[in-house]
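Take a look at this one; I'll ask things after.
Heads up, one of the protein chains got dropped from this complex, but the rest are sitting where they should.
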Amino acid sequence: MIKKSAERIYLFLIFLFLYLPILVLIVLSFNDSKAKVVWGGFTVRWYKELFSNTAIMEAFSTTIFVSLASALLATILGTLAALGIDAMKKRGRTIMLGATNIPLLNADIVTGISMMLLFVRFTRLGLSTVLIAHITFNIPYVILNVLPKLKQSSRTTYEAALDLGATPLYAFYKITWPQILPGVLSGFLMAMTMSLDDFSVTYFTKGAGINTLSTIIYTEMRKGIRPEMYALSTILFLIALILLLFINFRPAVRRERQD
Amino acid sequence: MKKTLLLLLTTLAVFSLFQGCGKEDPNTLTILNYGKYIEPEVLDKFEAETGIKVEYEEYITPENMYTKYKAGAIDYDLICTSDYMIEKLIGENEVLELNFDQIPLVKNLDSSYFEFSKSFDPENKYTIPYFFGTVGILYNREIVDESKVNSWQILWDDTYSGKIIMADSVRDSFMVAEKLLGYSLNTTEDDKLRAAQQLLIEQKPLVYSYLVDEAQDEMIAENAAMAVVYSGEAGLALEYNDNLAFSVPKEGSNMWIDSWFMPKSARHTENAEKFLNFLCREDIAALNFDYVYYATPNMKVKESLDEELQENTTIFPPQEILNNCEVLKSLDDEAAMRYNLYWKEIKSAD
Partner (left out) sequence: MRNLKRQFLAGPYILWMAGFILLPTLMILYYAFTSTSGDFSLLNVTSITFSVHFKSLMLSLKLALICTVICLILSYPLAMILNNLKTKSQGLIVFIFILPMWMNFMLRILAWRLLLSNNGVINSVLGFIGLPGLDILNTPTAVVFCMVYDFLPFMVLPVYNAMARIQPDIIEAAKDLGAGNLTIFFRIILPLTMSGVISGIIMVFVPALTSFAISDLLGGGKVLLIGNVIEQAFMQEYNWNLGSGLSVVLMVFVIASMALMNSHGDEGGGTFA
């Protein structure tokens, strides 16, 4: 009994630790006093200012675009790569996996800087450089999500299909694809999460006037207190909440989990 | 169905990727400026009036600007920065001459600031002054002994331990120590630099934080007792919190002037000149002044202000203070490297 309540208290404290800062941001976003952390009355002023701030709104759409596009392209490249790697012999596979781990283990700052050095030498920095950089650090997450599913997928069924005269593409689509789909989806989701959350790599590879939310918040924070940022936090939190609820509790996933 | 959707999204993404890096829109203007140094509405108005798309980028310290420019990865058309950095870039042959025929409204600016600019732009060929001011101490009258703020020494007073904000910029922080020691703020003599460094290391335990643009808000929020800030920052802070005041210490300080110039990388020089002319326009300069709140060289704007504001010595430093101030000169590479290294040593000191 004591153990049980100790566990409950521990859980509660951790959740408090995780969500208290967010709660503070949400409360302050409705606070009508800029300078101090004192309640100065209820207001939606910061939301109005946020929506009229074109720079932040632009950064918002850039962030959505970059994270969706990079996750998507990384998923395609990564899934293909996983299929290829899966077909390799042990040695090739080890080398490929080792190389795949580099951007994963490398410090963000080193990844960002090394890419900057490359881009500066050969091209101009712009939106495309950010996208390329994001795809690069996203691919490993996809590969590492898809490979285990490929290993689990039943080889014999696929080969049986081929023996029965199915084309490789058809056999893949009918047999392998449904089995690796959950891995592909979670790879996509993970890639998107990483891309949404990235600061360092974007910071070093972005061009003039291009900002993701991370970089614009960084510059705004270096300028002092910006209550619009609290409003932004609240909105992002709500979006994340809705999206994640949607992703996690779709009927499709539930069905998959039951098997 | 899922596959079609995926395919559609992919095509879309690939398409926009190539569109992004493919063609170059000629009607743009890429600007690099200090943080918080322009009224965002000015940019919107400029875009609306001229149809030129502004790509606006910010930096924090002049050294930061220098790197961003020198990296060469972005072709800036117009940059605003401080005197000594412009001098350095002119010396490196990185600045383009302005065509003043395209900037007729420059007549709105007080010519005495062009005289002043000659210290870094001897023939007034390259730059247009934007704002100017000094560096001083912004302090909270409720906490700080006002009889002592006329000296930089107060920044070493341990009664204010943990309540002092220093400038997070190499030259500005060294300036404070150098002035307190009675040196020139352009000194490159090693023993003097070391002495200044020693002083700054001694000060570190008392420092709440090293900040640039955030110092103002920290002071308004009363998270600290005093801060080394630019005069304009102080002017704005005074509007928000009545307890605050500003002083330029008697040992002297730095007078700076921030100006616009076109770097060699400029590819839209006509747009840049259009923008400069736009900035000099009275209504725009006034709008901008209200936001930035630094001393403006635009006399039309200054004349239109009410008397009280014109005589505000925080924003418009009086002559006797300016006489006691020095202008930063650019350092050679070797001296700059030493300043940087010594600064890093201060930052990593315990």
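Structure notes:
Letters A and B mark the chains as written, and numbering starts fresh at 1 in each.
One rule holds in what follows: contacts are C-beta pairs under 8 Å (C-beta built on N, C-alpha and C of every residue); 3 or more make two chains touch, one makes a residue touch a chain.
As the structure is a computational prediction, the values presented were derived from the model and not from experiment.
Touch with the chain that is not drawn comes from one residue among B:F114, B:Y210, B:Y240 or B:Y291, which is B:Y210. Per the touch definition above, the residue from B:T50, B:Q102, B:N124 or B:N223 contacting the chain not shown is B:N223.
Touch with the chain omitted from the figure is made, among A:L144, A:I180 or A:A208, by A:L144. Summarising the interface, chain B meets the missing chain with residues 61, 63-64, 66-68, 70-71, 162, 166, 168, 204, 207-211, 221-224, 337, 340-341, 344-345, 347-348. Counting the whole complex, the residues of chain A in touch with the unshown chain are 7, 10-11, 14-15, 17-22, 24-25, 28, 36-38, 77-78, 80-81, 83-88, 92, 96, 99-100, 102-103, 105-111, 113-118, 121, 132-133, 135-136, 139, 141, 143-145, 148, 162, 168, 186, 190, 193, 196-200, 204, 213-214, 217-218, 221-222, 229-230, 232-233, 236-237, 239-241, 243-245, 248-249, 253-254, 257.
The rule we apply is simple: only the chains that are shown with their structure count from here on.
Centres computed as Cα averages put chain A at a distance of 36 Å from chain B.
Chain A makes touch with chain B in their complex at residues 35-37, 53-55, 65, 68-69, 72-73, 76, 116, 119-120, 123-128, 131, 207-210, 219, 221-225. Residue ranges of chain B in contact with chain A, taken from their complex: 6, 9-10, 13-14, 16-17, 20-21, 30, 32, 35-36, 40, 44, 54-58, 60, 71-76, 212-218, 220-222, 240-241.
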